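All protein chains but one are shown in place.
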Amino acid sequence: MAGLLTATVVVGAAPILVFLWPAPARGQKKTTLKVSLATPITQLANGDAIKFDAPTSPNSAFVMADGGGDNAPGDLAFGGFVVKDLQGNTNVFAINCSHLGCSIALNPDAKTFDCPCHGSRFHLDGTVLHGPAADPLSHLTWKQGNDATTINVDGLILGF
Amino acid sequence: MAIPHPREIQTAVVDWLDERYPFTKAVDEALYQRVPNFANAFYYCFGGMVFILVVFQLLTGILLALYYVPDATGNPAPAYTSVNFIQNNVYLGWLIRGVHFWGANLLIIMVLLHMARVYWTGSYRAPRELNWIVGVTMLLLILAFSLTGYLLPWDTKAYFATQVTIKIAGLAPPQQLGTFIKELLQGGPAVGPPTLQRFFTIHVFLLPAVIVLLMYVHFRFIRAHGISEPM
Partner (left out) sequence: MSDKRLLKEGPGAATAETEVPVIEVDSHGHTLEPDYKRLPIGPDHILYPVVVGLALFPILMGDAGHHLADDMPEDETHPFFPDHFWPYPIIAVVMLVAVGLLAAFVQKNLQLETSADPRTVTIPRPDWYFLFLFQLLKLGPELFMALVIPPVVVGALLLFPFIDAIAGPRFAKRLHWKTWPVPGRNIYTGTIFVIGLAIVALLTLWALAGPQFCVPWFINSPVCGA
């Protein structure tokens, strides 16, 4: 009897659990997203950054290439920064703080990225300057586009 | 044939019922049950106030559901515009939504006061331990109500507050479990329309059913145990 009841519960519950697992939305697919920047990368001064948002039509998000703390490879970001650090290396970071995912902002005076939520601060190369964040910012996978103001960033068309 | 007086019809109906079920006896037992005088202290009414507020919430919630659209696609999303419509266009929409909103806030305060009273007077003691557990469970349900209800207007603060909540739930180790919980709550890779759909369903179908059931159990226990002794 106990076996029968267990079997009944399993037969009833298993499809429900499977049903609850989200299926990808129709039209959801990984692709390269074309992003137009406000200023060409070539004109970007050392220690400066340009913020950009994920495209809205179709509704998409960027996919992080790496990350620690709250961010992980494959996580989504709805914005990012193209930044030239003080040595002149260009990087593209996801906008999410590695602490709890708030949107970081460029602090042009201190030449750092500051998180307004819990006060984490990052160097322009993405490494941590001040906690609570313990991990560096996440990179986005990108390529220079056809012209200086366009970059192609790995992302996901959300399908909703 | 003379037209019977309404009172006679009523007595007849009651008689008819009495022949089939001890009706007046049940009403008498329920209504004229003796209550100790110490239960007149004002702090014994918090539970009743919580009950009244829950009834307000159920009624206003049903009314709001007549206009609310649980759809978060696009910008502005229909969910957002429908709440705005309720607030600004529907006749007395501001009142019904306001009562639901402020009632929810008041409800949390009253639940905490009720719980504080029960704790302070030691009313959780034997034989009422189970009722305390049911009560704390309902407190958690009320908080779940607030959490899921907060997302429904689909404005900026709702979106980001929910994102943080889901993120915290997703911290659970190991990482696979955390991601599993997160995706299950979100219904997708990010907080979006599927999340609203899930939160709406939980807020409107699941939680009310569970809390009404638990309220029944709560009152059943109170009726079986009677009012607790003064401290």
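Just so it is clear, A and B label the chains in written order, and each chain counts residues from 1 on its own.
Quick note on the criterion: a residue touches a chain if its C-beta (ideal position, glycine included) is under 8 Å from a C-beta of that chain, and two chains touch if they have at least 3 such contacts.
Everything quoted here is computed from the prediction, not taken from an experiment.
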On chain A, what residues meet the omitted chain? 53-54, 56, 61, 78-79, 95, 100, 102-103, 105, 116-119, 131-132
Where does chain B touch the missing chain, residue by residue? 4-8, 10-12, 14-15, 24-37, 39-40, 45, 48-49, 52-53, 56, 72, 75-77, 80-81, 83-84, 87, 94-95, 97-99, 101-103, 105-106, 108, 116, 119-122, 124-126, 128-129, 132-133, 136-137, 140, 143, 146-147, 150, 153-161, 163-165, 168, 171-173, 190-192, 216, 219-220, 222-227, 229, 231
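Here, only the chains that are shown with their structure count from here on.
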Taking each chain's centre as the mean of its CA atoms, chain A sits from chain B at a distance in Å of 38
Please output the residues of chain B touching chain A within their complex, sorted ascending. 73, 75, 163-164, 167, 175, 183-184, 186-190, 192-194
Contacting residues of chain A [partner chain B, same complex]: 20-22, 24-25, 28, 56, 61, 70, 72, 76, 78, 100-101, 156, 158, 160
